[in-house]
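Apart from one protein chain that is not included, each protein chain of the complex appears where it belongs.
Residue numbering begins at 1 within each chain, and the chains themselves are lettered A, B and C in the order written.
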Amino acid sequence: MSNTLGKLFTFTSFGESHGKGIGGIVDGCPSGIELDEEYIQNELNRRRPGQSAISTPRKEADKVEFLSGIFEGKTTGTPIAFIIWNENQHSTDYDHLKEVYRPSHADYTYQQKYGIRDHRGGGRSSARETASRVVAGALAKLALKKLGVEITAYTSQVGHIAMTKTANLSLIESNVVRCPQPEIAEQMIQYIAELKQEGDSIGGIISCMIKGVPVGWGEPIFDKLQSRLAQSMLSINATHGFDYGRGFEGVSLRGSEMNDSLIKDGDKVSTKTNNSGGIQGGISNGQDIYFRVLFKPVATISKKQNTLDIHSNEVELEAKGRHDPCVLPRAVPIVEAMAAMTLLDLWLSKTPEIL
Amino acid sequence: MSNTLGKLFTFTSFGESHGKGIGGIVDGCPSGIELDEEYIQNELNRRRPGQSAISTPRKEADKVEFLSGIFEGKTTGTPIAFIIWNENQHSTDYDHLKEVYRPSHADYTYQQKYGIRDHRGGGRSSARETASRVVAGALAKLALKKLGVEITAYTSQVGHIAMTKTANLSLIESNVVRCPQPEIAEQMIQYIAELKQEGDSIGGIISCMIKGVPVGWGEPIFDKLQSRLAQSMLSINATHGFDYGRGFEGVSLRGSEMNDSLIKDGDKVSTKTNNSGGIQGGISNGQDIYFRVLFKPVATISKKQNTLDIHSNEVELEAKGRHDPCVLPRAVPIVEAMAAMTLLDLWLSKTPEIL
Amino acid sequence: MSNTLGKLFTFTSFGESHGKGIGGIVDGCPSGIELDEEYIQNELNRRRPGQSAISTPRKEADKVEFLSGIFEGKTTGTPIAFIIWNENQHSTDYDHLKEVYRPSHADYTYQQKYGIRDHRGGGRSSARETASRVVAGALAKLALKKLGVEITAYTSQVGHIAMTKTANLSLIESNVVRCPQPEIAEQMIQYIAELKQEGDSIGGIISCMIKGVPVGWGEPIFDKLQSRLAQSMLSINATHGFDYGRGFEGVSLRGSEMNDSLIKDGDKVSTKTNNSGGIQGGISNGQDIYFRVLFKPVATISKKQNTLDIHSNEVELEAKGRHDPCVLPRAVPIVEAMAAMTLLDLWLSKTPEIL
Partner (left out) sequence: MSNTLGKLFTFTSFGESHGKGIGGIVDGCPSGIELDEEYIQNELNRRRPGQSAISTPRKEADKVEFLSGIFEGKTTGTPIAFIIWNENQHSTDYDHLKEVYRPSHADYTYQQKYGIRDHRGGGRSSARETASRVVAGALAKLALKKLGVEITAYTSQVGHIAMTKTANLSLIESNVVRCPQPEIAEQMIQYIAELKQEGDSIGGIISCMIKGVPVGWGEPIFDKLQSRLAQSMLSINATHGFDYGRGFEGVSLRGSEMNDSLIKDGDKVSTKTNNSGGIQGGISNGQDIYFRVLFKPVATISKKQNTLDIHSNEVELEAKGRHDPCVLPRAVPIVEAMAAMTLLDLWLSKTPEIL
């Protein structure tokens, strides 16, 4: 099933950019969790278009409506369905794209695979689908909070502009680009504004830090914690890479530099360094889990591009829709949501002990 | 299920480094495929320890014995079980490790998760498990060959030493490090030999090229082609990262540089560039699929390391087992095997058309 | 996942009897199928309460609203979400049940399992949930029609009153009890009316006939066609048994009587008898598939019953809600829907041939 994530905590997603709405069903959510609607809406707001000068001018309320699984304000253990109704769609904006394959979009592959596609705003392949993930992820976060787990993502690089210091996580929301190093954030914002002016776009890297996962989450072999995180992250639109712990930047480290010595930390076992990113043999080791996700530049740009239409005619394309020059600031809550669902599912899948 | 990969073409793996053997069951393999045992054994030989001066001196025949699913030399559509019997195990080599948690190994996490572990040679967490994947992957490759798909991986970087030219795939097996640029291969071999001398280890990058996948493989949303490849690759021991198409190295590209324009190639649709790595919206677009996998340095080194034992005593560790200073040359067929199983599964999972 | 059925054609269900609505997501539906809304609504109408004098007087429009996956009247291969909004709920009818465990209902088990439950109308455990199955099943039926498969269920027994002739499938809808033997139907209707008068309820048997399945559907071992059908049927509320081909009634048959000899039927292979119900070794053999499903009497009755409340006090219960004295007539389309989803999923899961 391509539209379901997870094994015990599952999320099944539906909806198109310009259909009635987008939404999904969360199944396997533990019962008795208070539905903090304000918290959930706030997560959605962090992803919402039109939230700042550097994002798309498209404005959508993105109000979530829960349809089931909640009784007297609490989860009941039954499936939680929800919908975000579409509004403010300018479907006619896309009429000129009905027969065009946009470069580096899914138009051509969907058309070939299914023989039919909803071309309006990218239809099912639109990044609007990720709003549903944020809702489901917020539910997972509420459950994880009870388990003491906290997930925090931030923009660490935009194009060539990268952070130069360790992240102070409290500063993430201090700027619109969600980079916790304000002077670098300033440069990023400036750069994005320039590219917007030029009708171009840029990608970058989102980093994520997870605190509070105890030893033992993740399964050996094919459901390794990093394996499941990689799958989740690469399922986000526009992502092109993933690494955890010391990643590609540390490729020249030797074993003697990379290995994390086990040490005593009071009564507990800890490690001297954490180059492994909190995972050994696919299983959490109690240290912080951290990873990076690479995003390519948004494929929709305002510059002229050569491409083909569905009749294989060569055509020239100039985007008219409203789009982001850089998707990263709005993708931060999506990365957190995917991490949350993945972790909660791995927690639920742990074999209970038999005494 | 942590030990099963895939949905329709599934591989379930079993075995420990120093138990009776390792093996698995391939389910969902199409019927009527000729079992080319020589080909399969050759794939195993490419992964086998002791194959060159820069790999572990451990020698294992690694002969695969098929137990079911084959009749008169062909697959029957029923499950194909196989085993590689363990031999030449020096289990007593590991007696001194029975109570020690080796740095950056899975000893501590397994012990905490299960309350029991087979410490001999890493037990289930040993990279020896990947030999089974090579067998299952070879079966998938035989099926993919019939579909015109060819998967080729190679070592593109060892520590700081990286290839500088486009790969000439015909040169991969021309040297023991499996790098298709001979002068760089020479440097890699030299560097690995030095590290071996020092008792240290090194990681690097394996690149993979897949030719012949038609449009339409991979599913939107959570089973995107890149998503499933990332999961598969990050499930290989010692991997720390994955990217596809233009990856981390191309983070500063703009949309106007990254986008792949669709063009006509005779009767067919092609793209001018292939920065997307052959995938759009999670679905293959008919272009070459390529990706990279990051491996950390082998955790087992001969240098002295500080660590803890299971009683939380601080101990000093000096590895005695036989190990590789650099795992990449032997990991090349594993990357190919995982890619093959993933692709075949996605092909089988495609919804057939109803006319 | 307890709320998802199937592997490739999947249906995920949501909703409670007295919440906002019930619905679900169909994933893996082939693209290009015309959405015949009239047909789908008609299927729902066959299940709808209040359709005849022998069913509950509760009246619900049960209009389905599709939320996604349809473009210009056709399925697109993306998830099809839908909802049936609840209306005409008399939630206060259930206030007296808030703290009571009704006999042979799921009140006690839900409360113990989840620590919380929506008591209104049975909440999630209400048979109202099956309306969603009818919608999803109607989609599956539309796809199966294109493959030449026709599924027809009917009431063959109510209490002790059983059909005495082979079913003439064209007569099923000729009476409100959906029994294709009119004189028996008359007795059934009479008997149900009597029980209604007494405030009691009755169960019975629904039989199902499937025509047009070619050889080869169903998988050996654990996904046998009969195995998957049994699972689907026993997931319907109030079912207590399943048999296929010659079932419990034929327990005294010998092998020489039960075996189906293969014979030639023109160019085709057929069988002389069809005691196997169209299935050999878990795989369809091209003959008609037929099976029976046993339903217990509805647990909600108007007679006084002794039971406990959530504080373990003994209480006396007299149902006030509006309920059916016999659920079978309305369950006929549910049996068909479950069979349709199961068959389509097995068709999709068949390994394609490699030439």
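Criterion: a contact is a pair of C-beta atoms (placed from the backbone, for glycine too) under 8 Å apart; a residue touches a chain by one contact, two chains touch by 3 or more.
Treat the numbers as computed from the prediction; the structure is a model and nothing was measured.
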| item | value |
| --- | --- |
| Identified contact with the non-displayed chain, of C:Pro30, C:Pro180, C:Gly245 or C:Pro333 | C:Gly245 |
| Sole residue of C:His18, C:Arg47, C:Arg124 or C:Arg330 that reaches the chain not shown, by the stated touch rule | C:Arg124 |
| Residue touching the undisplayed chain, where the options are C:Gly73, C:Pro220 or C:Pro352 | C:Pro220 |
| Residues of chain C in contact with the chain not shown | 1-5, 13, 101, 103-106, 108-110, 112-113, 115, 124-125, 129, 157, 159-160, 195, 200-205, 215-216, 219-224, 226-235, 239-248, 251-256, 258-264, 269, 271-272, 275-277, 280-285, 294, 296-301, 303, 305-308, 312, 314, 350, 353 |
| Residue numbers in chain B that touch the chain omitted from display | 1-4, 7-8, 10, 12-16, 19-25, 27-28, 31-32, 66-69, 71-72, 74, 76-81, 83, 113-118, 123-124 |
| Chain A, residues in touch with the chain not shown (by the definition above) | 7-8, 28, 30-33, 77-78, 143, 146-147, 220, 347-349, 351-355 |
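Operating definition for what follows: only the chains that are shown with their structure count from here on.
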| item | value |
| --- | --- |
| Angle, in degrees to the nearest 5, of the Cα rotation that carries chain A onto chain B | 180 |
| Chain centre separation (chain B, chain C; CA means) in Å | 46 |
| Distance between chain centroids, defined by C-alpha means - chain A, chain B (Å) | 26 |
| Distance from chain C to chain A - Cα centre to Cα centre, in angstrom | 39 |
| Residue numbers of chain A (touch at least two other chains) | 1-4, 13, 113, 115, 124 |
